[in-house]
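Missing here is one protein chain; the remaining ones are kept as they sit in the complex.
After this line comes chain A, so read on.
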Amino acid sequence: MSSAPSKRGSGVTPVIEVNDVHKSFGQDEVLKGVSIMAYRGEVIALIGSSGSGKSTMLRCINLLETPTRGTLRLLDQEIVFPQHGAQRQPIDRKKLRRLRARLAMVFQNFNLWPHMTLEANIMEAPIQVLRKSRAEARDEAQAWLSRVGLYAHRHAYPDTLSGGQQQRGAIARALAMSPEVLLFDEPTSALDPELVGEVLEVIRNLADEGRTMIIVTHEMKFAAEVADRVIFLNQGVIEAEGYPEAVFGATTSDRLRQFMGSAYPLNGEQQ
């Protein structure tokens, strides 16, 4: 039901297939059966109010969170949850790590490592995980830093950089893994308003390159502009899904209308 065709998406099999995923923290069920398909080259925006489960959903895709039940198909690797059931085939940890590296994640709080220079931050995972040589990793790190406009700051430590610069650095760090999918977890939420633009610009360029991306965001205008498909999550279930124009113009969901109207008065009628 979630395989709506989209502008950029191509290929028959999805790169990521989330099937009826549930996730509970203790008694609290945050995801109540979510299914998402992402095709190669597609940009998906996950929107919803805080507590709707959108970040948890994204973190499940990178396996930072383990779904309580459901199925994930990540780049041809199928994982059925719960992992320790009677007839389940538990995925081995090495495979899991290799998988994670191909689904690079960008966090709300950047999470650059403060004890390393920007360049070292970006070289770290390619050296330690992909076993690249230092020289190769450095060349690539410098290329990625140029891409996000931070080449001049490559020897700077993260805490000397602005939030926008740190986030662009974090994007470069993710890109250095040559991931097949980029996952963004509210990449601009921790930024001062005047720094949001530079980060969105980088993400927009990546979208134009045809990268597969899932973006959890509060930037509705940006989502409408960049995303091929918008998924609106509410209280752990998908409330609306489709082309941005369709979702943002939707009148079918009261909750969506409420959400759009209250937090983000972007719709013309709201003015």
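Rule of thumb we're sticking to: a contact is a pair of C-beta atoms (placed from the backbone, for glycine too) under 8 Å apart; a residue touches a chain by one contact, two chains touch by 3 or more; residues count from 1.
Everything below uses one rule, namely that contacts and distances are computed from a predicted model.
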| item | value |
| --- | --- |
| The complex's invisible chain, by UniProt name, from "Arginine ABC transporter permease protein ArtM", "NADH-quinone oxidoreductase subunit J", "Beta-ketoacyl synthase" or "Anti-sigma factor" | "Arginine ABC transporter permease protein ArtM" |
| Residue, one of A:R173, A:R211 or A:R229, that touches the chain absent here | A:R173 |
| Contacting the left-out chain in the complete assembly, out of A:T13, A:S50 or A:Q128 | A:Q128 |
| Candidates A:I44, A:M105, A:L145 or A:M213 - the one touching the absent chain | A:M105 |
| Chain A residues touching the omitted chain (full complex) | 62, 64, 97-105, 107, 109, 111-116, 124-125, 128-129, 157, 159, 170, 173-174, 177 |
